[in-house]
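What follows is chain A.
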Amino acid sequence: MRFGTGNRAVVDAALAAGCKLFAGYPVTPATEILEAAASEFPRHGRVFVPAEGEMAAISLVGGGSLGGYRCMTATSGLGLSLMAEGLSFYSGMTELPGVIVVQQRWGPGDGSLGPGQDCYQQATRGVGHGDLSLIVLAPKSVQELADHVGLAFELADRHHMFVLVLGDQIVAMTSEQYRVGEPAEPVRRVTGFGRGDRVILPELVAVDEKAGDFDALEAVARRWEAKYRQVRSQEQRAEYTGPAGGCDLLVVAQGSLARVAECALPELSRLWPGASLFRPVTLWPFPADALGEAASRARHVVVAELSMGQMHADVAAALAGRSPHGREVGLVNWLGGRSPTPSQFAQRVAECVAGSSRETSRAGAR
Partner candidate 1 sequence: MRTVSAPSRLVLGDEGFDFCPGCGYGSVLLALGEVVRELNRPVVFIIDIGCVDFMTAHLPGDVMMGPHGRASVLAAGYKRVNPDATVCAIQGDGAFAGIGATETLHTAARGEPITVIVLNNGVLADTGGQMAPTTTAGQVTTTTPAGRTAEFGTAVAFLEMIAGLPGVTYAERVAISSAPRIRRVHRALSAAFDVQQAGGGLSVVEVVSPCPTHWRQEPAAAWEQVRELTGSSYPVGVVADRRAAERRR
Partner candidate 2 sequence: MARKTGTVRIDAALCKGCDLCVVICPEQVLRMTAGLNAKGWPVVELARDGCTGCGLCAVACPDGVFVVYQQTPEEAAAGS
């Protein structure tokens, strides 16, 4: 059993997963991952490069992945913005496996240094141009962060794409106990590239060189479409905390805020017996079916997040805007880098539900 920060756990988990190369650039709150990798990767015979910027970092990862090995980088939202083109090329177009850990801090631009969950849309929708999706995992604890790094490498290899582990400043910098395997030797993937067979990548370019017509290009794209469909059906993950039967209140929260929500459930249960928590573990593919299941038994649904409602949009779409009892999907949020205590969380949710109840009864009275 180890004790350390989430950022430290990321490096331990990467070594255990046989990651061969880490390249990155410092950015709060992910810098400690880079620094731990700086000593641990060489110590275990791996490759480490302190790149000149995020655009170089993602291309070093792409090059290492092309070379047949598990490779990763770590950054925050700012760096993810710079890596967008690279992710589109390496994951979307070339279908190379790779892992990227993003520790969110709140805010557009430079933001603040507190936790945020406002890279949700970026990670699940806008991570690069073109029809492009990365599997996005949202860990709530240091242990889950470590588990997700290992899972990310497996999913990346299985589906030939990059996987994004979306943490935040809290999970990055909080110290907790965690278990992780011993470092494992990197194993070179079997790939047809580099043997001198004049393989051309990405496949779309190879196809364009050979056939050069839209039928051929579309055929490649349809294969991608089918892959994303398969991933969407196979890889949804979520966790439900609450009674098996119905409940008056379903809170939807992910990542570190889900742990705050867990701690707030007892207080919320005093007002709404059986108050429950639905926690998406994959943000992409979004666990819409499981959410629909859980919400079908709830009177109120409230989304809690550290953004202006980015996950709320997905929840609302999944529930078509209404819980079964006809109330809007509520939103409670915190901005600026602040994260609530369980008590503050419970109070805000209560206000939200009370407000929505008043709205409905006023509407009923008209």
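Picked so that all candidates are chains of the complex that A comes from, given by their letters.
Methods note: a residue touches a chain if its C-beta (ideal position, glycine included) is under 8 Å from a C-beta of that chain, and two chains touch if they have at least 3 such contacts; residues count from 1.
On a predicted model such as this, the values are computed, not experimentally measured, just so you know.
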item: Touch assignment for chain A within the complex, options 1 or 2; value: 1
item: Contacting residues of chain A [partner candidate 1, same complex]; value: 20-21, 23, 47, 49, 51-53, 55-56, 59-69, 71, 85-86, 89, 94, 193-202, 205, 209-210
